[in-house]
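For subunit A:
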Amino acid sequence: QDASKAIKIVLPEQPANLEPCGTIITNVGQILSQNVTEALTVIDAKTGLPQPKLATEWTRVDDTTWRFKIRPGVKFQNGKDLTAEAVAFSIKRMTGGTMTCNNMAKFGDRKIEATPVDALTLDIKSDRPEPIMPTLLSVVMVVSPDTPVDKPVNDPVGTGPFKLASFDTQSVALERFDGYWGAKPVIEKANYVWRSESSIRAAMVETGEADLTPSIAIQDATNSETDFAYLNSETTAIRIDMSKPPLNDLRIRKALNLAIDWEGLTQLFGDDVKRASQMAVPGINGHDETLKPWESDPAQAAALVAEAKAAGVPVDSEITLIGRNGIYPNGGEAMEAMVAMWREAGLNVKLTMLDVADWIRYLQKPYPEERGATLLQMQHDNNKGDAAFTIPIFYRSTGQYATVSDPALDKEIDTALATSGEDRAKDFKMIFAKARNDVVADIPMYHMIGYTRVGKRLDWHPDITTNSEIPLANIQLKN
Partner candidate 1 sequence: MLSYIGRRASHSIISVLGLLALVFFLTRLTGDPSSLFLPLDSTLEARQAFARLHGFDQPIHWQFLNYLRDLVSLDFGQSVRQNRSAMEIALEAFPQTLKLAFVAMALAIALAIVAGSIAATRPGGFFDRIVSLVSLTGASAPDFWIAIVGILVFAVSFDLLPTSGTGSLAHWIMPVFVLALRPFGLLVQVVRGTMLSALSAPYIKTARAKGLRRKEIIFGHALRNSLLPVITVAGDLTAGLVNGAVIVETVFGWPGIGKLMIDAIILRDFAVVQSTILVTATAIFVLNICIDLLYAVLDPRIRY
Partner candidate 2 sequence: MSPTSKSTSPLLTVENLTVDFLSDESPVRAVNAVSFDVSRGETLVILGESGSGKSVSTSAVMDLIDQPPGDIVSGRISFDGAPIGNLRGEPRRLINGQKIAMIFQDPLAYLNPVYTVGRQIVEIFACHGVASGKEARERSIELLRRVGIPEPDTRIDQYPHQFSGGQRQRVMIAMAIALKPDLLIADEPTTALDVSVQAQILDLLRDLQNETGMALILITHDLEVAASMADRVIVMNRGEIVEAGVARDVFTSPRHAYTKKLISALPHGDTAEGGNRRSTIPSGETVLKVENLTKEYLFSQGLFGKKQSFRAVNDVNFEIRKGETLGIVGESGSGKSSVARMLLRLTEPTAGRAIFAGEDIFSMNQARLLAFRRKVQMVFQDPYGSMNPRMSVHAIISEPWAIHGDILPQARWKDRVVELLELVGLNPEHVDRYPHQFSGGQRQRIAIARALASEPDLIICDEAVSALDVSIQAQIIDLLADLRTRLGLSYIFITHDLPIVRHFADRIVVMKQGEIVEDGSTSAIFANPVHPYTQSLLEATPVPKWMAVRAPRPTGRARDALTL
């Protein structure tokens, strides 16, 4: 075998398992998605729109039913043929509830049902109108019908250009699958290892021990030749708990936004980050380009606080900023800095850094009873092309992370979710604008940048999907 056609990729973390149903977990997806397993559709990184993959075309039969044509001549890595039956099996495996399926999270509480029409045609029915079904289906990895239904697996068999060769405590190895339906990839073998220290991953690519590593820290991205920045679909923000005084006062919430020295804070995340004005990144259907991020205006912030104080708002009462350790690089420092800035503005903010499990209690409903006025550090990832993966969670009163409770807003969101095409985007933009200007339920910070170091041997560039997949087939070797 030609050694030069084998590459080594260093991931930040060991994949706990290789269950195709968990590809939305970064380190599983980066190995499996588009390499071992494929879905019916794939999201185009630039437009956010679904493109054909294992489905060649699709049509909306009625409000709740979509019909997909399955690509003919596709074989699973175990030699079986891809049929509508197999796709239906994969969907049932995910939705059946006999095992825990992480990818289900993207479906929220929707119920879907797949019925094969003929060998290569599949009908998918949802319990309510679903305009973005093709987008949703990009997370359903199609697996061989031999896969057990009731328990997760570590030896996935899919239709992708690579098949799993080995998986142990130190590495995952993929091999080119010769029966692949599409173009033959250049890479023959890929070895995945993991190191959590960013500087070491960077060093490994530098010394040639590895060829590629995603998400290195900004301070390690020192070589413009090999280190590529890309918008990584993550948006960072501070969520404001609107139910507790003094945070239930709009002036205070605005002051919180205005008091930050944004330019200074940006230093922590590098010049490539983009200030955020909303919780979804550009390229997502519904993102409003025209929406302006908050400016930094400490004077006005102080004035607002004073005004609120005059109006009897208990501005002196303690506000807890709950941070999460290791949430993103320099996250702790950012929180420290912001606390210092708010204190400057006359707000009594205290920082508590928690570990994930503890922090999650504050993130998700039901929130702890005794929480008091809290601000919560968070990061939201939407790489699925549609604001539907963002808006209902944050701004609908039933949303998992929502602190807003506004029936009028709920209604607007429901209509937006049911519409499609141009109107859908317009509706979402309106909601984002409202959230930014009228509700102020959060302090949007940045659309984050990831840095990937790519060895000199490879010809490949990361993009917004890199956080969820690294398609080996797209990697070319120089000369």
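Candidates were picked such that all candidates are chains of the complex that A comes from, given by their letters.
By definition in this document, contacts are C-beta pairs under 8 Å (C-beta built on N, C-alpha and C of every residue); 3 or more make two chains touch, one makes a residue touch a chain; residues count from 1.
Predicted model, so just to flag it, every value in this text is computed and none were measured.
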Consider subunit A on its own, then decide which of 1 or 2 touches it in this complex.
-> 1
Mind pulling up the subunit A residues that touch candidate 1 in the complex?
-> 14, 16-17, 19, 24-25, 97, 99-100, 102, 104-106, 108-109, 151-154, 168-170, 193-197, 199-200, 203-204, 206-207, 209, 355-358, 360-361, 363-365, 389, 393, 400-401
